[in-house]
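Take a look at this one; I'll ask things after.
A protein chain is absent from this complex, but the other protein chains hold their places.
And now, chain A:
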Amino acid sequence: MTVTDEAPVGGGTPRSGEALVELADVQKWYGQLHVLQDINLTVSRGEVVVVIGPSGSGKSTLCRTINRLEPVDSGRILVDGSPLPQEGKALARHRADVGMVFQSFNLFAHKTILENVTLGPIKVRKQSKAEAETRARELLERVGVAHQADKYPAQLSGGQQQRVAIARALAMEPKVMLFDEPTSALDPEMIKEVLDVMVDLAERGMTMIVVTHEMGFARTAANRVVFMADGRILETADPETFFSNPESDRAKDFLGKILKH
């Protein structure tokens, strides 16, 4: 992995800071299914929060409400002090400030790697092509795929594609990054290369909300672990405490299952 000597974003004490993402009393239903129940979560600037929990517990949904890919039925969601706008231009602007990395990468299939990273800065941030390309090449360098810049996504491995997806999100200079199981579609040998990029990002002070079952990542990079089950946040703790000493039976049961294999 490329290591650069850039200072962490946000200056001296990136880990401390005021609330950047706030969810208060958030409720969401899919028909009869109460998929998010009484969600209260505050993520400070520079904080890394790992969300963990059994399948179907609402982790992806939680992640997706923060950039309103999923609207909620009630409750408040604030990003950097301002509530999420309704549909339209204001919402688009809000989304530009919230980076998102998907399980299935979702790189633009008809664009080269470089174009994938420059499209948002050029069309959404209105940067010049030259400016966007310079920055994109820096980011591709940082995530270790600079030499693939002119290829198409389908020509890259899953791990490479996911690193490009991270670069694409970073190119928008987001305030916070959301990751929804970024490594679960990857072959085991590619998981590390993606996690390394994420750890590097955390060390630079990026605010991150990461849905993942990678305990190694949680232990190295997370400030907090949030455990979800059945649409509720059941437990919030620092990684060491959570993994060695979970409080709820659901968490004990869940950890028992994922530790077995």
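In this text, a contact is a pair of C-beta atoms (placed from the backbone, for glycine too) under 8 Å apart; a residue touches a chain by one contact, two chains touch by 3 or more; residues count from 1.
Just so it is clear, contacts and distances are computed from a predicted model.
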Practice problem: From the list "Amino acid ABC transporter permease", "Formylmethanofuran dehydrogenase subunit A", "His-Xaa-Ser system radical SAM maturase HxsB" or "Ferredoxin reductase", give the UniProt name belonging to the chain omitted from this structure. | Solution: "Amino acid ABC transporter permease"
Quiz item: Which residue among A:Ser82, A:Ser104, A:Ser128 or A:Ser184 touches the omitted chain?
Solution: A:Ser104
Quiz prompt | Which of A:Asn67, A:Gln162 or A:Thr212 contacts the chain that the document leaves out | solution = A:Asn67
Self-check item: Touching residue (missing chain; options A:Leu156, A:Met172, A:Leu186 or A:Met215)
Solution: A:Met172
Quiz item: Taking the full complex into account, what residues of chain A touch the chain not shown?
Solution: 67, 69, 87, 89, 92-100, 102, 104, 106-111, 119-120, 123-124, 152, 154-155, 165, 168-169, 172
